[in-house]
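The complex appears here minus one protein chain, its other protein chains still in place.
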Amino acid sequence: MSAFAAFRQRRVRALIEQRPGPLVYAFLTAVLIASVFPFYWSFLIGSGDAGTLSDTSMPWTPGANFIANAGSVIDNESVNFWKALGNSVIVSSVIATSVVFFATLAGFAFAKGRFTGQKGLLVFVIGTMCVPTQLSVVPLFIAMSTFGWTGTLGAVIVPGLVTAFGVFWMTQYIAQALPDELVEAARIDGASMFRTFWHIAVPAARPAAAMLGLFTFIMSWTNFFWPFIALNQNNPTLPVALATLQANYFVDYSVVLAGALLATVPLLVLFVFAGRQLVEGIMRGAVKG
Amino acid sequence: MKRLRGAGRILGATVVAVLALAACASNNNPSSQDTGPITLTLATFNKFGYSDEMLAQYHKLHPNVTVVQNIAATSQAAQDNMFTKLAAGSGLGDVEAVEVDWLPKLKQYGNLFVDLSTSDTKSRWLDWKTQAATVNGKLIGAGTDIGPEAICYRSDAFAKAGLPSDPTGVAQLLNGDWNNYYAVGQRFAGANTGVAWFDSAGATFQGLANQHQNFFESNDGTVIATTNPDVKNAFVSVLNASAMSSAHLQEWSTDWNAGLANGAWATMLCPSWMLGVISGNGPKIKDWKIANVFPNGGGNWGGSYLTVPKQGKHTAAAKELALWLTAPEQQIAAFVTTGNYPSQVAAYANPALTGAKNPYFDNAPVGQIFADRAKAVKVTPYKGVKYAAIMQAVQDGLTRVESKKQSIDASWAQVVSDIKALG
Partner (left out) sequence: MTTSTLVAAKDLTRRGFGFRENFGRWDVKYSPYIFISPFFILFALVGVFPLLYTGWVSLHAWDLLGGEGEWTGFDNFAFVLQQRQFWVALRNTLSIFLISAVPQLIAATAIAAALDTNLRNRTFWRMSVLLPFVVMPVAVTLIFGSMFGERYGLVNRTLAEIGLGPIRWHTDPLASHIAIATMVNFRWTGYNALILLAGMQAIPRDLYEAATIDGATWLRRFFRITIPQLRPTIIFVIITATIGGLQIFDEPRLYDQNGLGGEDQQWMTMTIYLYKLGWTQLNFGRAAAVAWLLFLVIVAIGLINLVVTRRIATGDSPR
């Protein structure tokens, strides 16, 4: 490459990599405001009283009742806030752990094993990613009623224990991140498949597993349809409990929105600590997907 | 053989009785089989008037029992929840409230509920109230309240429109049939007070519907709603009146709540339980009063029952609670808190009821007013299995016209097809 060509390339690269203009920042700031506004709105109404929402001269600064309204959400016996929070933690943790474990196990087998029917089964898994599990509510409800599981956390946990997406995701990742030679080497050294899985595949898959776990946790935390059918006010998850706030007689929106904000806090905290990882995970998944 | 079996049954009964006596003697608590601390859930909707104090009082009487009340917003929400959990076989409250409109749907599954009759429940309620909750001789619902209707109105708005604004004057003004009520509405609308005459066609329609013996269904359960001229006439006449007089706010919607809080309409049909709704939603509006009158005589709107589903863990204790809550004393207390008028005969002679006044409604003598309104009720409407679903379809039709989406004819046609789709 001539010196001139190198110079030109450097200039072009600089052109591409230059800092964006204020317009880009303005646009992103607008997006940021749109993202944050609903939070502020909830706080605004949630810190007012029953009349704030329909008040035509509503102030744009928060009132003083947020603690009181949040308190009345927590004290509301039909909302069962603490129980709902605990249940959500249990359900989401168990589901996330289970999905990650079984997906890593199956993903390792698909990515590094050699067995008859491998390709067909993998295609099946990918195909079933499109199966809308929500549509199985009718038989699930019949089954859970028959076993007497409705109203218990098992009814919500069991249908979520595995996902086709998880298997697909881990297969993709392990295939790419774990060199074949490493698996071969372990095998020649006499490690069993399970040992290889545990000592080589699992450490290698950790970033993807963390992402899958985080994603599954959030999805199951926010899930409403099936828990709403299978659970009840006495033993709810957070979304189910939150929905009863609006179903309460005489809807006091200051309480409803205080509750909506309150129910968001746990995932907000998670987001503060793991948001960066989540961003990376979503982006990594996209490239492979 | 038959006699032998009869003898065996007597023997069996005796054994049970002796055992029961022995059990009672040993634990000194004849009224309840659960002696450990238990929590009973009481599931209600809207306002039943079971205050925290009342539940605390029950706890005082039964120290081992703590009662937790779950309150659903609408009768519809409570209804959906009831059937889902009934099918699931779990998840219902120990005591579940049921509204008269969907009680028939529930009576099909009477075997899933505890028989609430005891020796002292025989003449506790008005006859028709008891009848409606009896399946094959089994009482599945303990009556709470009935909904005799008066008219609630905003006196300031009336005065502003140049109408009489004292309860007696308004009662005279509105004494007549529905056309009279609508006609006064036209006059009111002509005064341009900026306030509507009534809240919605849907709520007003309820008043008409409850004045017919067989409105939607004949006594054998056949659906006649689409062919009964009374239904279509009511539908059309309410909507014609609504064009000028209604606030067009669908009952129980967010906007309806906000409308009530902001005083968006001047009159509403006022079954006794509506008093609590009005005072709860309208602390800003201070001029609500009650007129001892109702278009076309009398009417009963709603009223509820408490049931004890068999799926509960403490059905005996739950039955005791349900019967305690529906005893005259408690229902009188509920009436004082929220205005739910008792269905218990013994309550009607009680001075605590007859002398009751409601401070929110300018100290109206509500005990007297609703006693009169209850006496004016002449018809006990037949409500079959599909009553609630048909009512929902008709209400949707009324809302469609009020929101100016459809003409009356088009909306009615859709109501007919929706009702047929229930088959």
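Note that the chains take the letters A and B in the order they are written out, and that residue 1 is the start of every chain.
Basically, a residue touches a chain if its C-beta (ideal position, glycine included) is under 8 Å from a C-beta of that chain, and two chains touch if they have at least 3 such contacts.
Given the structure is predicted, the values throughout are model-derived calculations rather than measurements.
Student: Of A:Ile45, A:Ala70 or A:Leu153, which sits in contact with the chain we cannot see?
Tutor: In the full complex, the listed residue that touches the missing chain is A:Ile45.
Student: Just to verify: which one of A:Ala6, A:Ile67 or A:Leu161 makes contact with the chain not shown?
Tutor: Here the residue in touch with the unshown chain is A:Leu161.
Student: Where does chain B touch the missing chain, residue by residue?
Tutor: That gives, for chain B, the contact residues 73-74, 76-77, 79-80, 83-84, 86-87, 108-109, 112, 249-250, 252-255, 258-259, 262, 389, 395-397, 399-400, 403-406, 414, 417-418, 421-422.
Student: What does the interface between chain A and the hidden chain look like in terms of residue numbers?
Tutor: Given the touch definition above, chain A has residues 8-9, 12-13, 15-20, 24-25, 27-28, 31-32, 34-36, 38, 41-42, 45, 53-54, 56, 102-103, 105-106, 108-110, 113-115, 118, 121, 125, 128-143, 158-159, 161-162, 164, 167, 177-179, 182, 185-187, 189-195, 197, 199-200, 203-204, 206-207, 218, 221-222, 224-225, 228-229, 238-239, 242-243, 245-247, 251, 253, 256-257, 259-261, 263-264, 267-268, 270-271, 275-276, 278-279, 282-287, 289 touching the missing chain.
The working rule: only the chains that are shown with their structure count from here on.
Student: Which part of chain A faces chain B closely enough to touch in the complex?
Tutor: Counting only chain A, the residues touching chain B are 50-51, 53-54, 77-78, 141, 144-145, 148, 150-151, 229-235, 244, 246-251, 253.
Student: Show me the residue ranges of chain B that touch chain A in the complex, using the header's touch definition.
Tutor: 41, 43, 45-47, 68-74, 77, 81, 84-85, 87-93, 254, 257-258, 261-262, 277, 280-281, 284
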